[in-house]
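Here is chain A:
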Amino acid sequence: MTTALTCTNIHVDFDGFKAVNGVDLTLDRGEVHFLIGPNGAGKTTLVDAVTGLAKYSGSVVKDGVELRGKKVHHIARRGIGRTFQTATVFEQLTVAQNLDIAAGAGRSPWSLLRRRTVLPDNVVAVLEQIGLAGQAQTPAGILAHGQKQWLEIGMLLVGDADVLLLDEPIAGMGHEERDTTGRLLHEIAETRAVAVVEHDMDFMRAFASRVTVLHAGAVLASGSVDEVSNDPRVQEVYLGASHEQEAIDAATA
Partner candidate 1 sequence: GEETAAAESCVDTSGDTVKVGALNSLSGTMSISETTVRDAIYLAVDEINAAGGVQGKQIEIVAEDGASEPTVFAEKAEKLIREDCVAAVFGGWTSASRKAMLPVFEDNDSLLYYPVQYEGLEASENIFYTGATTNQQIIPALDYLAETGVKSLYLVGSDYVFPRTANAIINAYAADKGIEIVGEDYAQLGSVEFSTIVNQVSASGADAVFNTLNGDSNVAFFREYANVGLTAEQMPVMSVSIAEEEVGGIGIENIEGQLAAWNYYQTIESPANTTFVDAFKAEYGADRVTSDPMEAAYNSVYLWAATAEKAGSFDVADIQASADGVSFESPEGTVVIDGENHHVTKTARIGEIRADGLLYTVWESAGAIEPDPFLEGYEWAADLQVSE
Partner candidate 2 sequence: MSRFFATRAGVWSGFGAAALVLFGAAPLLLSGFRLGLLAQFLCYAIVAVGIGLAWGRGGMLTLGQGVFFGMGAYLMAMHMKMADAEFRNGHGAVPDFMELAGIRELPAYWVPFASPVFTIAMILVLPTGFAVLLGFAVFKRRVKGAYFAILSQALAGAFAILLIGQQSMGGFNGLSRFRYFFGYNLDDAVNQQMLYFIAAGVLLVVVAVALQLRRSRYGELLVAVRDAEERVRFLGYDAANIKVVAYAAAALFAAVAGAIFVPVVGIISPASIGIVPSIMFILGVAIGGRASLVGPVVGALAVAWAQTALSEQFPSAWTYAQGLLFIVVIALLPGGIASVAALTKRFQAKSATVEAAA
């Protein structure tokens, strides 16, 4: 395991409101790192900060390079990819075109101005991996919600992102799809660092390598699934009394 991304002492301030308040976080390759915490804890904001969407103080370093102050697309080119709480793909373009575009951020202007004759190998491979090989020529706009989310992840993969920040990637997915997604994430994480923001505790329990809990803009707890689930402070602000109930649900499922 190598460290892919190090965030140190991140602060995000919205007109006096401290949405993120001194967070330290490291993401390692080979792990699926879950970020959980109450609504409004600052998870999305943290991701926004890392990807250049929110202004922050502190430091984000990837492979020895400081990312603070860089533009969104520069950060993306350094291999940091993200998805959004609501899937955004290019609805008018086909699945294959979506992936091809995502694969091509580094292309020379000259190759951009030429026609695509064959799909690049990595696009074909990823189509397979995200289970959309059959829909390569389908316009992305008519994909189902979950498929769009897989496509989004696929777009990060072909773009050679090796730090993936996924904001609620299984929102709206059914059970099998969740499992499929979970396995996909682990497959991906073999060579990359994956961070997942989620509220689905079953999913977390099933797939998290490591968990960091945010609360009120700060890290409340961090560790293995069991460590954080048993942390009384986490239970109080986040899991609630009913997490036993959840566990029962999970068992029956």
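Going forward, contacts are C-beta pairs under 8 Å (C-beta built on N, C-alpha and C of every residue); 3 or more make two chains touch, one makes a residue touch a chain; residues count from 1.
If you want to know what made the cut, all candidates are chains of the complex that A comes from, given by their letters.
In this text, all values refer to a predicted model and were calculated from it rather than measured experimentally.
Engineer: For chain A, which of the options 1 or 2 is its touching partner in this complex?
Structural biologist: 2
Engineer: Which residues, counting only chain A, touch candidate 2 once they are in their complex?
Structural biologist: 51, 71-74, 76-77, 81-82, 88-93, 97-98, 100-102, 104-107, 111-116, 155, 159
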